[in-house]
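For this view, one protein chain was removed and the others were kept in their places.
In this document, chain identifiers A, B, C and D correspond to the written order of the chains, with residue numbering beginning at 1 in each.
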């Protein structure tokens, strides 16, 4: 790989990993709330989580621009109070990737949480575990397959995210030009096919890596899972 | 809604529903193979299924163009033998939506299939059910939560699909201009914000509909599921 | 971020090749490297409207310049035309192949046979110019069923190159700079609005070199670069 | 000969080495917890494959490691009451009971549906989901499902566990009837000495 390609890969990995790492707990929290609680507004929350999946990514990017942009309500607040600027920064690319990956992660996790037998949670409670300990020692580990599946889906979605990123974070080399944006940029050039193919193969290899990692993690916990499930 | 908006909605629904309906059995088959079988090449298949998630949608669209286009190997075959043409047709939009939805559907279904207790399949076998009957009477119904979750994810992804569609099927009003493409079109026009908002709201309402439908289906089978799971 | 860098330039994707060459020329002159962000003119304009940090905007679409002027984001007196373009009818062909004159279809036949691609008239400037020409030539209704609207001028070129389209109404710059595209006829420039690429210094720009780079874009040296890629010069 | 079994199997650290030949219609298996009783039944049902040996019931060879014969579970025609019930959670009690009824009847049904339901006292449960059953209710449904599956032999893994005395007594009578009148080979796993003494003359004590 050329140094320029290295830079793109490094940036993409940084953006994607941060996006997935930040989204994992949020997604799990949402999945848990949606799976285990009945409250007014639950349906609205469900719909809201799905939104980035339904809207064309460009629109999501535009909404992010209106909200987190320097003139947007949250963006202005972040910039004035914390000095954090998201637009046109790699952090903005991470935000866009995170938002796009969220619905996929929530669904997979929710599916696994709903499959956890509540009788086991009950058993933990009689053994003296409070709600919190029962959650961390029973629900959370038993929904691991969903966390891993959600992680893989989220990683793949985040590393491939294009529309929201270019709209919200722009296409700035070294700052927000992730793999998909680099591919797009090359695709606009006549004769860019070879560069496109090279970059696409790199993207594929990266996510194969994520896939292998997740399968390995699943297998590591297979001693129990192969039987539990 | 204006007649033009109705036309867009009708086209989007047709494209999405056909895409999801065609993909469901394929996705379930792939999910089953990946969940229950160990064979050489399994990992490759897994990677292949994830591909449309990882690659930027434009690239997927471009690959579709090279494969299913008039000069592509499959496209040429389809056109010559069956007279079917996909590029620049609504059927092509459906293909693009299906390909993009596939990985999400497979993952959700696979998660549910892996959660089906094999001991129950064993029980069915001792009761005289062959592999096929055991599959259709035990594995399939018990993985229903995954089928529904996969269906919702797939529907949402398909109705929001933009990049692969515009690249493979172009943006032809009345033929391939689905909701996301219509939204994009308006977004490219100065002052199109109101039209964008209207169309985005329609997209949101449609997927809310799908969400409600799926929740209702889940609840209908809740008598058992609330306890099974 | 610690390295000194030149101005941030938001530019229409169709200008990628000449601008990348100009960017290296700029560095060769001892300046700090530019930051180039390519996207569609519309995407860039919306980003500028929402407070981008860029110093310069180079648009392929007058509409969006007007939009930003109306929105009060920029001053139209600062707008400079840096290049122009024109339309051609183009097909896929071998490099340097000269078409025997009897094989060249008439314009009417060209736009009413098989699939002809150009930009989407609603969203892509290329398509808007093509529609203007077809309307003025009285060919619009006959051609419309044959048109495949692509999402960008680059995408239209791709469709011709992989022969999913039988031909295209494309920018002369693309036809001139891409080996396997053959322009078979030029479209009279007076049949559509002028195709101009406008550069403007954004009022929010704080970079000291931004003005200099705008001057450089309008220089003879820059014009030669644009011309090398088939663009017209103002 | 009713039973001609020789099974050799490793399971984790536990090795099963069981052999029995008997003309009796009912044999009992007993032995301490974890000795391999359930594992032996699984081999006979075709859910596990022995490392070596043969399984011949009523003259029909179900498994033979030398001739590499290994019938799949659905071709063995066993009625298996699992130690852990294994009711189908997505089917109501009625659907669970009739699941095996579609089996092509080589032998005739042991008892009519109505008789079975009455014997087990589960008539009021037919419209219930399995999760809404008590321990003993689920046990009885599992027994009913096996009895109704038109089996050519029965595998009963502690069938009377968690049943009260009077219900247990009724079931023991029914098992005796099935053994004597219907002449069906039965393998009966139990820890209860009195049950075994009453039902079986041939006892395989594993250890």
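Methods note: contacts are C-beta pairs under 8 Å (C-beta built on N, C-alpha and C of every residue); 3 or more make two chains touch, one makes a residue touch a chain.
Given the structure is predicted, the values throughout are model-derived calculations rather than measurements.
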item: Which of D:5, D:27, D:163 or D:200 contacts the chain that the document leaves out; value: D:163
item: Omitted-chain contact residue, chosen from A:14, A:36 or A:125; value: A:125
item: Residues belonging to chain D that touch the chain removed from view; value: 12-13, 30-34, 37-38, 83-84, 124, 128, 132-137, 139-140, 157-158, 161-168, 191-193
item: Missing-chain contacts mapped onto chain A; value: 119-120, 122-130, 134, 137-138, 141-142, 144, 221, 223-225, 227-228
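Criterion: only the chains that are shown with their structure count from here on.
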item: Chain centre separation in whole Å, for chain C relative to chain B (CA means); value: 36
item: Two or more partner chains touched - positions in chain C; value: 46, 158
item: Contacts with two or more other chains, residues of chain D listed in rising order; value: none
